[in-house]
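Inspection log for the structure reproduced underneath, given as structure tokens.
Every protein chain but one is kept in place in this view of the complex.
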């Protein structure tokens, strides 16, 4: 992994944005290792992502921020710059099913997910040893249907205590409170086990089976207060047939779920996902 | 193309169905060139498709029907047997867009669609020369929004006059009357330009664009009185991104639409699609 | 999982095979839960797979074998029948890379791979704790380049000691001796990290990168003495572009490798793979 700074920005589209940004970087002799941009003509909005070799620049991330701020202000940019040497802290939340959690832990363990995982939170206890084998603390926070508010208060406190900046719902089957979603806007990633917007809500494989579809899918999206309706990061599908009962659909779907979730999270961690309204620009 | 009889049947599941059918065929020395079967455990229903080399049997399709009828009666079979030498007659209906129609005509012209196309019906006239170049009669039946009943009466009369047994809606954008759908049940094939059940109804690419999905698709299904809700024959998808505006989605979607429609129609023509309730068994 | 007997057979094609088999089953009131057959016209060879509900039959697997043997003899069948209650014993072999091994262990742990894993053998020791966490014995058998024969002798002895009937090479990077391959014919499954027959041999991702292909793949096949040339069970691909360096190709390829290996192994365990010459019939 090369040491880079990742600059992402979006702003009203106009002439000269790229010139302004690239002059800024050239002036400090910054080597751009990857660059993406997109102009949304319909919305009149511009999006950019640059990776700059950290060692090519004469300053650290803080000075970068200060130096770039006037340009950003000038052009009404919504912007961020991240130092790849500072790993993101990702709390994973799970419930019964192990497949997405186990897959993320595997990838993390193999060095394929560039983040720290300060802890895993689950409303059941049986995944504890799997998590702890990876050297990651496990918090069991049960859900009492009559005291859901308590549950979410505890969960959020744990997230805060661990200074997480991203939360991944790895088949965590509870609906988050509206205020929770808003406080963590664009920082909670969910995997929904259908090709949204088909089969919103509970038991999507059952719905898919009943409708007789020939493909089933999964959708990775940012969580908003509107159930299963947040900005979509990635989706994929796999083929099914009349031979597949619900159990087999679930089994096949698992492979799609974990692939899509891992891909979406990876893009998020590499600052490749920019949100505008309820849609994403993904510079993969 | 080998000369075969295609036997398809479905019936309540029980022990001995295959034995009964295969004994019948073996008794007449019938060579099975392809065989598929499926037992739907949940519904307790059994499905079978056999292709038998015509020349291996001592009788023609009519005698086959008579000889097999007692077995079918005994086992409450819903069944058919087709002689591959008798081509199906398929009427294609179109509107503005040429891509699905042109694709079907191409395949037919290349010998890849085993059917006759007695005529094409369209509510606009501009595809006439394309159709006529293929040596196929073209009927222009305009739609007067205030006299839709007249339009459909004319259309159905043309279909009947041409003794069609299958109707393909190749992006024919009108909603068929309920009674029409019922009279031609499981014999009208439509291509819907979305991955159903997402984006039912009008302008699915616009809906897909608004939702920000990362895959768009198409669905080939039998038409029922319930709009876009009939038994699905086949579906497929293709990847899109933030770079694709609606026009580009439409362009990419066309490739999926015509591939899926051609595949669905081909399966239908080869008696590979068995309908049960609102779902299909496809012995591809 | 339902308790079934799985009957697979192949033999010279002729009239009446299905009748004979299905009569046999019907005579004992056997309920067929899944049936597949295939006639290879070019080779004149017939393939069949039946799943029969165990409890519907009046006898156990041994009596089944005795009762069916005369039919099989009569028709020159190459045949087997397995009791799904008797789990196959699968020894997994690995080397450096964890992804395929970890994936198989995950699936097995989740109950998605219907087999026993009596042990894992590796020529490096660092995957020990991963394996042992799953409660599976781990054998470290190093390779001395000058004493390869010793290595393979030890390995084969361990396999025999554990009474394995299947060996999976989960990115085990050694070439097996010819005699080893022959003794375990159609019982050793390998995952090759390319879309064979492209990029046979070492470093396929490097070869793919050099050639500038736009898709990379993986191939699951039975091992024969002929390197990377055995009967193919399954293959799949994923898209790459000019942006992907070798390291990224390796990362993307891993997802394909483990999906394809898991699928191939699952089909093998469910007796869905019939080998004829150097090709497979896969009744998925």
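When the chains are written out, they are named A, B and C in that same order, and each has its own residue count from 1.
In this text, a contact is a pair of C-beta atoms (placed from the backbone, for glycine too) under 8 Å apart; a residue touches a chain by one contact, two chains touch by 3 or more.
Everything numeric here is computed off the predicted structure, so don't read it as measured data.
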Of the candidates C:8, C:190 or C:280, the residue in contact with the absent chain is C:280
Among A:37, A:154 or A:207, contact with the omitted chain is made only by A:37
Contacts from chain C to the absent chain lie at residues 38, 40-42, 47, 195-199, 211-215, 217, 231-237, 241-243, 245, 278-282
Can you list where chain A touches the absent chain? 15-16, 18-20, 22-23, 25-26, 29-37, 39, 41, 56
What chain B residues would touch the chain not displayed? 34, 98-99, 102-103, 106, 109-110, 112, 129, 133, 243, 251, 254-255, 259
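Assume only the chains that are shown with their structure count from here on.
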Between chain A and chain B, what's the gap in Å when you average each chain's C-alpha atoms? 41
What are the residue numbers in chain C that touch two or more other chains? 34
